[in-house]
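Every protein chain but one is kept in place in this view of the complex.
And then chain A:
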Amino acid sequence: MLSIILLSVSGLANLFLGFLRSNRVLLPAVMLVLAVVLAINLIGFDTGQLADWNASPYFAGMLTFDRYAQVFTTVMVLTVLLLLPFSQKFVQDGNPNLAEFYSIMLFSLVGAIMMVSYNNVLVLFLGIETLSIAMYVLAGSDKSNLRSNESALKYFLMGSFATGILLFGIALIYGATRTFDLAQMGVAVRALPAADPGMTPMLYIGILLMLIGIGFKISAAPFHFWTPDVYEGAPTVFTAFMSTVVKTAGVAGFFKLLTIAFGGDTSGFWLPTLTAMLVLTLLIGNVGAVAQTNAKRMLAYSSISHAGYLMLALVALNSETLSKTAIFFYSLAYSLSTVVSFGVLALVHDQRQRDDYDSLNGLAKTNPLLAFAMTVSMLSLAGIPLTGGFFGKFQLLSAATAEGYIGLVVFALVMSAIGIYYYLRPIIAMYMKPAEEGTAAPVPVTMLQSAVLVVLVGLIVLMGVAPGLFDGFLA
């Protein structure tokens, strides 16, 4: 709760900071707030206590800040903290809307935290909306760029439809179970087929509609069509925000919903649907990424495919601890790697004004650090050992194996073999192709950005070499 309060208040305060003549103070101020929030959450880990030092629910049981919420809040706050330095370009350009950007990011983070700490389906909806509306604005924040406008419009139109569907689903489920509370809903849903068979179709339609709504938010196929265009058009820093925080919050929130409210016998009804979505998501994400020539679009498809991998844990939700841990580990590794890859692309884009593969040519010569960081991030996304991505993938696979989904596991592995192909393409461009004419100058990187890249790479490798350090938070 403390995280939500701090972030909301500082978001508001930040708007007023925008009145200052110089906007140089904004970035350090926002980073400081995030660091404080991160520290609060981390202290909770140490003492074995919750971030707020008590687990009692807030607002008449609508929010609970338990271990689960705390862990995912930490992941998301850390991601945003490490992502922010790549927005220094806005500061240098003297962007007049800088304060608003940062405030909107903080507000959307609040939405994301609500999505992992909700105890009531309405709060889930509120969180999703807080997050999404902020993202619509950020996607279109590059006002003079046609692509950015297109991106915002597409995201908004499709997103509001999805929200409507989600809300419709919630309404139907409420009609069937007469409650919004997650735990009570779980009890009612399990009892319903026996107690009131006439209501079951309504419940099932409601569940399906919710699957669609949340599937859209985490860009699961077949509700992924917006992703490549929106990711490509939005300013790269905000794309990174979208593909990390939104996905983590979406999957973690989804997992909570599925286990508590729709678990048990009911899962027999929606599991085949979810499995089909998973297979489709992995297929479309990986095959789609192969065909791309633009690194940013490739990462968009890759983010679709990662939604697919994460859904393995949703499908295997009966091994609850395994799945939870897997989602945590995977989303952390994925977020860190994604921040690196989009961060490097943003820096390269700032100088070279393009983000196809060829814009990375010869980067290893001009910017060894950027090239190395990008390489580690690509290997991590591909799930190669020595990086966190490998142990993330391993935990997802072992959760799925423990539930007997051997076929799915083999399919996911075949898909990640395809993944290797497109993750190697940036590496080939950086290390094995000569720089193109006019791009021989090094990409300017600030001290802060270099330091953050080193921290990010260090964390990714640490997760791959000493995974034990990140183990057991959710046991």
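Definition applied: a residue touches a chain if its C-beta (ideal position, glycine included) is under 8 Å from a C-beta of that chain, and two chains touch if they have at least 3 such contacts; residues count from 1.
Throughout what follows, contacts and distances are computed from a predicted model.
Visitor: Per UniProt, what's the omitted chain called: "Glutamyl-tRNA(Gln) amidotransferase subunit A", "ATP-binding cassette domain-containing protein", "NADH-quinone oxidoreductase subunit M" or "Carbon monoxide dehydrogenase large chain"?
Guide: "NADH-quinone oxidoreductase subunit M"
Visitor: Kindly state which of the options A:P201, A:P272, A:P385 or A:P444 is in contact with the chain not pictured.
Guide: Within the whole complex, the residue contacting the unshown chain is A:P385.
Visitor: Pick out which of A:I420, A:A435, A:L448 or A:L462 touches the chain that's been left out of the picture.
Guide: A:I420
Visitor: With respect to the chain omitted from the figure, which of A:L82, A:V409 or A:V457 is a touching residue?
Guide: Missing-chain contact among the listed residues: A:V409.
Visitor: Have a look at A:G198, A:G268 or A:G468 and name the one touching the chain we're not showing.
Guide: A:G468
Visitor: By the contact definition given up top, give the residues of chain A that touch the hidden chain.
Guide: The list for chain A reads 325, 379, 384-386, 390-391, 394-395, 397-398, 401-402, 406, 409-410, 413-414, 416-417, 420-421, 424, 428, 431-433, 466-468, 471-472, 475.
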